[in-house]
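In this view, the complex is presented without one of its protein chains, the others remaining in place.
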Amino acid sequence: MNGRDAQVAPPLTVADPSAAAQRDLPDPARPTGALEAARLALLRDLQLAFRKRSQLVQPLAFFAMVTLLFPLAISPELSRLRELAPGVIWVGALLGSLLALEFLFRDDAHDGTLEQYALSGQSLMALMFAKTLAHWLLTGLPLALMSPVVALSLGVSAAALPGILLAVAVGSAALSLIGSIGAALTLGIKRSGALLSLLTLPLSLPVLIFGARATQLAIHGTSFLASLELLAALAVLGVTLAPLAAAAAVRISLE
Amino acid sequence: MRAFFDMGGYAAFVWPAYAVTLAVVFLNIFWARRALARSRQEARRRLQMQGEAS
Partner (left out) sequence: MDWTWFHKLASPPHVYALAVRLTPWFAWPAALCIAAGLWGGLVLAPPDYQQGDGFRILYVHAPSAWMSLMVYVTMASAAAVGLIWRMKVAHAVAASCAPIGASFTFAALVTGALWGQPMWGTYWEWDPRLTSELVLLFLYLGYMGLRAGIEDPQRADRASAVLAVVGVVNVPIIHYSVTWWNSLHQAPSVMRLAKPEMPPAMLVPLLLMLLGFTLFFVALLLTRLRGEVLSRERAASWIREVIRT
């Protein structure tokens, strides 16, 4: 169903060597290391996502839609919109990232893959990191690439655009990491969208604050390095802690 | 006495603040006791059902 067939198997070692040779799977004599397992999990997620390309566009469409709301609700004057641009970009990116978060673990939990990951003996932390990285590549990075377009539509000058792209790229990575914790905790809860947002948003506030600040400085043409560094620090903190918390949460959900 | 209730002109703010806080205090007492009573009732029911099952 939904193209999630046996051809993209979870990264386990395989018992039958001849089958392994035919299907180009890892050599059973050499057990899969954590890094290899993570790479396979990442590739799997990316492959599965590309089979449903229409879904990839949804966060981007949402981002564009949210951007449209503000001029309509406030004023078409570019000078005013420029003032609001940092806020609009970041709220839109944050909400867009949240939208896709529900599906981070849902399908895998549904078809038992997550359980396989937990039982595989591989580092669940590494696999969580791989899945979160996939989420960022599929959601956060596209949002970041779209943010210059959004910024232009709000009257931001072209000189600020690279800085904005960079800030949203780093910030959205932090958001994916933070969000993975909430997604893991709410696994299996029906209609968890609102609860997931309630859990994730307070934890995302520092990212929002520093990200918007970096964007604002970029728009004014001043150096935004300090804010960007703080943003990067949050992302690094996220990389260190979030997969750990997410792995713990997944194990709890599967108990 | 009148001066006390007037709170130097700030009565409209001071008294509601105290009222809200004390309301929260008493609500907490009420809720805690009610939660305990409910748990006891539930435990009683569970024991009864277990007693019937055995």
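Each chain carries a letter (A and B) given by its place in the written order, and its residues are counted from 1.
Here is the rule we use: a contact is a pair of C-beta atoms (placed from the backbone, for glycine too) under 8 Å apart; a residue touches a chain by one contact, two chains touch by 3 or more.
These numbers come from a predicted model, not from an experiment.
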Residue among A:L138, A:L199 or A:A235 that touches the chain left out of view: A:L199
Touching residues on subunit A - with respect to the absent chain: 181, 185-186, 189, 192, 195, 198-199, 201-203, 205-206, 209-210, 213, 234, 241, 245, 248-249, 252-253, 255
Footprint left on subunit B by the chain that the document does not show: 4, 6-10, 13-14, 16-18, 20-22, 24-25, 27-29, 31-33, 35-40, 42-44, 46-47, 50
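Note that only the chains that are shown with their structure count from here on.
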Separation of mean Cα positions, subunit B and subunit A [Å, integer]: 43
